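All protein chains but one are shown in place.
And now, chain A:
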Amino acid sequence: VPGETALAFYKAKNPTDKPVIGISTYNVIPFEAGQYFNKIQCFCFEEQRLNPQEEVDMPVFFYIDPEFVEDPKMAKVDLITLSYTFFEAKEGQKLPLPGYQ
(Lines give C-alpha, C1' and ligand atoms only; values in the text may rest on other atoms or scores of the structure.)
Protein backbone atom coordinates (compact mmCIF):
# COMPACT_ATOMS: atom_id res chain seq x y z
CA VAL A 1 0.00 0.00 0.00
CA PRO A 2 1.54 3.38 -0.88
CA GLY A 3 2.91 5.05 2.20
CA GLU A 4 3.36 1.82 4.11
CA THR A 5 6.94 0.76 4.75
CA ALA A 6 7.88 -2.63 3.39
CA LEU A 7 10.75 -5.04 3.61
CA ALA A 8 12.02 -7.15 0.73
CA PHE A 9 14.90 -9.57 0.44
CA TYR A 10 17.23 -10.29 -2.40
CA LYS A 11 19.85 -12.97 -2.42
CA ALA A 12 23.17 -12.78 -4.17
CA LYS A 13 25.33 -15.79 -4.82
CA ASN A 14 28.80 -16.14 -6.27
CA PRO A 15 28.51 -19.29 -8.38
CA THR A 16 32.13 -19.27 -9.47
CA ASP A 17 35.14 -20.88 -7.88
CA LYS A 18 36.91 -17.56 -7.37
CA PRO A 19 36.13 -14.74 -4.96
CA VAL A 20 34.24 -11.91 -6.58
CA ILE A 21 34.05 -8.27 -5.57
CA GLY A 22 30.64 -6.99 -6.51
CA ILE A 23 28.65 -3.82 -6.43
CA SER A 24 25.04 -3.48 -7.29
CA THR A 25 22.68 -0.94 -8.66
CA TYR A 26 18.92 -0.98 -8.82
CA ASN A 27 16.19 -0.28 -11.33
CA VAL A 28 12.53 0.55 -10.91
CA ILE A 29 10.08 -0.42 -13.64
CA PRO A 30 8.07 1.33 -14.97
CA PHE A 31 10.64 4.09 -15.13
CA GLU A 32 8.16 6.84 -14.24
CA ALA A 33 7.26 5.04 -11.02
CA GLY A 34 10.87 5.38 -9.88
CA GLN A 35 10.30 8.90 -8.57
CA TYR A 36 7.85 7.47 -6.04
CA PHE A 37 10.21 4.80 -4.80
CA ASN A 38 11.90 5.74 -1.54
CA LYS A 39 14.64 3.61 -0.08
CA ILE A 40 14.65 4.17 3.68
CA GLN A 41 17.70 2.34 4.83
CA CYS A 42 20.75 1.84 2.75
CA PHE A 43 21.89 -1.66 3.42
CA CYS A 44 24.92 -0.57 1.60
CA PHE A 45 25.68 -1.68 -1.85
CA GLU A 46 29.26 -0.66 -1.71
CA GLU A 47 31.82 -3.16 -2.84
CA GLN A 48 31.10 -6.50 -1.33
CA ARG A 49 33.35 -9.51 -1.54
CA LEU A 50 31.71 -12.86 -2.05
CA ASN A 51 33.81 -15.97 -1.72
CA PRO A 52 33.31 -18.96 -4.02
CA GLN A 53 29.76 -20.30 -3.62
CA GLU A 54 28.99 -17.72 -0.96
CA GLU A 55 25.43 -16.43 -0.67
CA VAL A 56 24.31 -13.29 1.08
CA ASP A 57 20.85 -11.89 1.81
CA MET A 58 20.37 -8.27 0.85
CA PRO A 59 17.36 -6.60 2.43
CA VAL A 60 15.76 -3.42 1.16
CA PHE A 61 13.46 -1.34 3.33
CA PHE A 62 11.35 1.09 1.34
CA TYR A 63 8.01 2.72 0.74
CA ILE A 64 6.10 4.04 -2.23
CA ASP A 65 5.30 7.72 -1.87
CA PRO A 66 1.53 8.10 -1.28
CA GLU A 67 1.51 10.87 -3.92
CA PHE A 68 1.70 7.97 -6.35
CA VAL A 69 -2.07 7.51 -6.11
CA GLU A 70 -2.63 11.15 -7.08
CA ASP A 71 -0.62 10.94 -10.28
CA PRO A 72 -2.91 10.36 -13.28
CA LYS A 73 0.03 8.95 -15.21
CA MET A 74 0.26 6.15 -12.68
CA ALA A 75 -3.44 5.20 -12.85
CA LYS A 76 -2.76 2.14 -14.99
CA VAL A 77 0.26 1.04 -12.97
CA ASP A 78 -0.58 -1.84 -10.68
CA LEU A 79 2.82 -3.48 -10.67
CA ILE A 80 6.10 -1.85 -9.77
CA THR A 81 9.19 -3.97 -10.09
CA LEU A 82 12.39 -3.27 -8.21
CA SER A 83 15.35 -5.19 -9.49
CA TYR A 84 18.98 -5.30 -8.49
CA THR A 85 21.88 -6.17 -10.70
CA PHE A 86 25.09 -7.32 -9.08
CA PHE A 87 28.15 -6.42 -11.11
CA GLU A 88 31.69 -7.51 -10.73
CA ALA A 89 33.50 -4.40 -9.53
CA LYS A 90 36.54 -3.07 -11.30
CA GLU A 91 39.01 -1.10 -9.27
CA GLY A 92 37.94 2.51 -8.80
CA GLN A 93 34.61 1.96 -10.45
CA LYS A 94 31.60 3.68 -8.98
CA LEU A 95 28.15 3.02 -10.35
CA PRO A 96 25.83 6.01 -10.46
CA LEU A 97 22.53 5.59 -8.70
CA PRO A 98 19.57 5.94 -11.05
CA GLY A 99 18.37 9.51 -11.17
CA TYR A 100 14.74 10.37 -11.54
CA GLN A 101 13.27 13.76 -12.29
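Please note the rule applied: a contact is a pair of C-beta atoms (placed from the backbone, for glycine too) under 8 Å apart; a residue touches a chain by one contact, two chains touch by 3 or more; residues count from 1.
FYI, contacts and distances are computed from a predicted model.
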Omitted chain (choose from "Trafficking protein particle complex 8", "Cytochrome c oxidase assembly protein COX19", "Proteasome subunit beta" or "serine C-palmitoyltransferase") - UniProt protein name: "Cytochrome c oxidase assembly protein COX19"
Candidates A:Ile21, A:Met58 or A:Leu82 - the one touching the absent chain: A:Met58
Residues of chain A in contact with the chain not shown: 1, 4-9, 40-41, 43-44, 48, 54, 56-59, 61, 63
